[in-house]
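First, the structure itself, so that you have it in front of you.
Removed: one protein chain of the complex. Kept in place: all other protein chains.
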């Protein structure tokens, strides 16, 4: 894909993590499982630090845990590139599971395919294991709410 | 869709719930959030008893929580119709989020679109609220591992 | 799914077919392959009259032919329920192919899952053959452009 160098993030990974901690406490509750690692023009990298809590029958990281990582990848993209309006919501997500993932760090490499006024489309390669193989791939859409005017009482 | 009356469940909802409790403790951990309500020929009904743990920014039930319900719907279908082999895994899932869901019981009406030897395709309508509106819809695929022969040491 | 009886079509199948003929001549070119059969509150039925032109290797109706039927199903839903603005466009479509379809009439039973101001979500069961088995199932989204004011020069 052509690089989207015209896209400029307005927040970095630390700022996004702080925002998530405040606005979405359910995400990491008592542990730092999900976090933004890097934000760059047109995309981001997110990580799931998977432990036995994330396993499903068969001893592999569960589909919902990987779905959550994909969803967070899109959320970090929209927060960092469209601004810190935490009310953006996922409208659709399609995920393919390709290989088993064990506990340990699982990284999602996420890129923005389109950043429009009201919708953002992204995809994410999720890699894991010592040889960083692709374990899942997802594509999704976030809706972006209209900007609140600066005079609006929040 | 034509009814799939030729499909016959081999387990009922209680049996599936018991199986999930043993094989997939991470699912409900300390609370009974996700459960099978009914199994019928060609499908099932599953429920998420959503509380504030399942919310995302904006105060609505999170995408990952609804994804998990969809995934469980497919899992209950495959367990109840293809037999209690807990090693079936999701290979893909596509979900659309349509309306906000509040805390309370959220039901997934799940039907088997195809039950083949090695794959099952299903869809699920997820409804919530006092007027039971559709809040999400998903379609997914489970792979079904080859049956282990009865003489095989497990 | 709860019936969506509050949705009221503003065009019937004949009117939609006439509109398609004018606005989308590429669809059926010299033959009436794709057509609306029925429009009802909250959905529609569309048909592909498949002949050998629609086959792929293996002698079955091709994926693109069934995708086109799914896409037309959504288009007929949006035209008939949101009004005859032919500029609505598909933003996403997910399709699962489940069984082989032979030549002959192939019907798509389409329902609107959500009709919002700017987006419509639908799904479609595609059935074929003497026993009308489900051969494919799709879910998709159409964007609905803002209404042009009646004074606007077109």
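We call the chains A, B and C, going by the order they appear; numbering starts again at 1 in every chain.
Everything that follows uses one rule, which is that contacts are C-beta pairs under 8 Å (C-beta built on N, C-alpha and C of every residue); 3 or more make two chains touch, one makes a residue touch a chain.
Everything numeric here is computed off the predicted structure, so don't read it as measured data.
Contact with the undisplayed chain is limited, among A:27, A:44 or A:127, to A:127.
The residue touching the chain not shown here, chosen from C:16, C:46 or C:95, is C:95. Where chain B meets the chain that is not shown, the touching residues are 91-92, 94, 118-119, 141. Within the entire complex, the positions of chain A that touch the omitted partner chain are 1-2, 94, 96, 98-99, 109, 113-114, 121, 123, 125, 127, 131-134, 137, 139, 141.
Listed here are the chain C residues that touch the chain not shown: 23-24, 26, 52-58, 60, 62-64, 67-68, 71, 86-87, 89-97.
By definition in this document, only the chains that are shown with their structure count from here on.
In the Cα superposition of chain A onto chain C, the rotation angle, rounded to steps of 5, is 180 degrees. Of all residue numbers used where chain B meets chain C, over half belong to both copies. The two sides are thus made of the same residues. Separating the centre of chain A from that of chain B, both taken as means of CA atoms, is a distance of 24 Å.
Separation between the centroids of chain A and chain C, computed from CA atoms only, is 33 Å. In terms of their C-alpha centroids, the spacing between chain B and chain C amounts to 28 Å.
Touching two or more other chains at once are residues 91-92, 94 of chain A.
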